[in-house]
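Presented below is the structure to which this report refers.
Left out: one protein chain. Kept in place: all the others.
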């Protein structure tokens, strides 16, 4: 938000401005310095964790941390891409809850809260993803065609879609879910939760796309200066729309995985998660003004939040002070990463 | 040395011919066209309300709507000023809950959850406002001195301050409150709740300050282009800090009024209110990018949300579909105001 | 009902009009427990001949509750039934209703402050105690137990947590309790359990304060970590839940969990409306046992609370037709 005059530390070159340098640094990087900002904070957390609890550094515990963060990670992936493109999506958390609900009520019998359509059960997952995409597309319609503010459109959708969730589920948790729908969130592949693999693959694809592909790079151009991007022949509306749709699909996927992990869809699945999504993305170096940050940085943000949460659980912090301590650690981590990178945040 | 150049800009009464566009506009304009965008939507809501329920247009009902919106209104006033200055404050909702709690536990006896300090009871309200201001000042410190992103700082504070609230109150509601603390939120002046008058006065002061005073106008300059504002001689950091502090004080005031209205401080007072705060502000024409919008517009946003809520209650919309309908109406109102003003939103 | 005194001084000025309008506010629409309650209310209204207005829903927010009550009143409600989830911040509203002689019945929770005609509730401290005793006995007084605490900002979450802790401390000092803050969120419970099982693979018991939100996530974690073992297995984890929704009964039958407290959604609805009507008729009540198996107790402030029975359900009585969890949706 802040428009501070940047004081970017410059080239590793000689001290005279006029020496045009050949590119010694890699041109595109997974992460710029500011995206590695969290690494020190993460290491400090790791060390503290190892001291406090012998469980902390066990593979089992770390694997659990990863699994617990998959839904958040996918939402952050979606939000990071949307933010880089210079837009906003608050409705992801509702989509994460509603897409599975609608998919489920379309396939299960009325006795299990179904709508009576009873479509084949294998359709549940694909349906869920499609519904997520449609919500993203609808957001895109309002934002791009009606030129409404993305923030406010998706805030309206946050409420509306959560409302549809409650309406369609009758407010109750859906317990009787097709086995196929639980598979991805529950199964293990090679000793690690399938959902972790899926999130990992999604991030790798995202990182490669945003680093090495024209369409991916165009997100930065659009987020940085949409008029300049347009003048360079980038189809800004089409790209933005696509990103919003992918965002919806990823949120729906997160919902599927979370459903498998939790074994049911509660009426408040995903509620308030959007705050954590923004926290992770912004802590990870994504700018709310668009055009800046990397997906790798965002992933670090997710991991940091997960580690803090895990640590506090292992420490058995009292319920009454849990939130205060959690918030304080986030603030300290922020200050730490600010001091280690020496870069103002946006 | 000729001393022609005086600090006073050119005298207002030269005879030069072309003084374009002076008299063409209406004389008093608190708000520009885009800030009036909501007026049609509000009128439509009023008409629908009158048709649907005979209660709706009664003085009693409208007075109730106003009273119910006072806390939201004060938070929106605070947030609008902060947004205009190009910053963000998510922690207002936590401040609204925590400032009263801390003030109270400092004055009440331990038997009523007090800390044992038992300061004089009359100090409760001033203390509460000071605490609000201190939270704002702390936000300002992190944002301006440490140059952290306002969004992420106040997100951290949102969590931390709520945590402190739960910690200090032990999670329970505080209900043994000094009478002085309840007065403002409970009393009526001239047949209307005192809190409504207070919010009204706060808005009038805000509107006048932001329309007719240099310091107030500087918020727009800072939010529009902080470097340019600095270049124009505005002490951008001092002004921004002041605005953040005023924001905290207003949030604490909102907490005081809400406490008086509700008769106690629940452990989740204000929770999730920040979404509504942003909704009202942005619907009312405040830009998240800073430098745009008026307080009058923001006030319209508050009124609109209050009327929608009231209308849905009077219509006895089913609980399960309430949220969906509420969200949908907000979206429709947005599209409506977009179409009536023909202006793209930010 | 028993415990009822002769028709005496009316609490409201409306004595004698049992057909006056009764306003009902539901606290939330996103919980299995409350959904059942929402279904029962109109049903019992018809049965008890209560002139119920269109109910409102405060969506978990006390601000909404206050607004809803104002508007119900504006539309002519002469008695109000509500279930404030935030039990403090309703004080002023109660005060105003009292001044205007509109009797109030609260359900599920009791206000911290202010006068109500009757509280229809169950003893939430007893929930915690029952869960504690059940686990304590099953574990033979030692071992490790995980507790999913409800939101500490809710009187129910606090009552259950405090009673459980006090009982454990007093009766089973050798049992270690891990209190996990969850804010009534299933996903937080799931993460905490996973972490805790990793740290202490020898967890022996779980107390979940609301089956409506914690049941599925808990089972899912146990399933994936192979902890879902029959009661006969020495490594079986004993689970006691709360709420009494049909899914919990299902799990008890399958042996996945061991017990739950059936919080009577049906009786909450029935007796809330009953008392609302009684208030309109000008009846008054006093402490003592009732004719419907409950006890009215004085809970301070001159308020009365009808503490309805909330039976512990185990494998032995899970098929009892009288349990609401066995009736709803059948």
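Which chain is which? They are A, B and C, in the order written, and residues in each are numbered from 1.
In the analysis below, contacts are C-beta pairs under 8 Å (C-beta built on N, C-alpha and C of every residue); 3 or more make two chains touch, one makes a residue touch a chain.
Methods note: contacts and distances are computed from a predicted model.
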Next on the checklist: Can you match the unshown chain of the complex to its UniProt protein name from these: "Simple sugar transport system ATP-binding protein", "Hydrogenase formation protein HypD", "Na+/H+ antiporter subunit C" or "Acyl-CoA dehydrogenase"?
Outcome noted: "Simple sugar transport system ATP-binding protein"
Checklist outcome for this item: Of B:151, B:220, B:241 or B:321, the residue that touches the missing chain is B:220
Checklist outcome for this item: Even though one chain is not shown, subunit A touches it at residues 5-28, 212-215, 217-218, 220-221, 224-225, 227-235, 291-292
Checklist entry - Going by the touch rule given at the top, which residues of subunit B touch the chain that is not shown? => result 1-10, 12, 14, 16-22, 24-25, 27, 211-214, 217-218, 220-221, 224-225, 227-235, 287, 291-292
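As a convention for this text, only the chains that are shown with their structure count from here on.
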Checklist entry - Using CA atom averages as chain centres, what separation in Å is found between subunit B and subunit C? => result 37
Checklist outcome for this item: Touching at least 2 other chains, the residues of subunit C are 28-29, 38, 152
Checklist outcome for this item: Residues of subunit A that touch at least two other chains are 166, 170-171, 319-320, 322-323
Checklist outcome for this item: So, in the complex, the side of subunit B touching subunit C is made of residues 53, 55, 58, 60-61, 64, 68, 71, 166, 170-176, 182, 185-186, 258, 260-269, 272, 309-310, 313-314, 316, 318-320, 322-323
Item to check | Partner subunit A, residues of subunit B touching it in the complex | outcome: 86-88, 142-143, 146-153, 155-164, 166-167, 170-171, 225-227, 272, 275, 278-279, 282-283, 288-290, 319-328, 330-331, 334-335, 338, 344-346
Next on the checklist: Give the list of subunit C residues in touch with subunit B in this complex.
Outcome noted: 26, 28-29, 38, 53-57, 59, 61-64, 66-68, 70-71, 74-75, 86-95, 112-114, 151-153, 155, 157-158
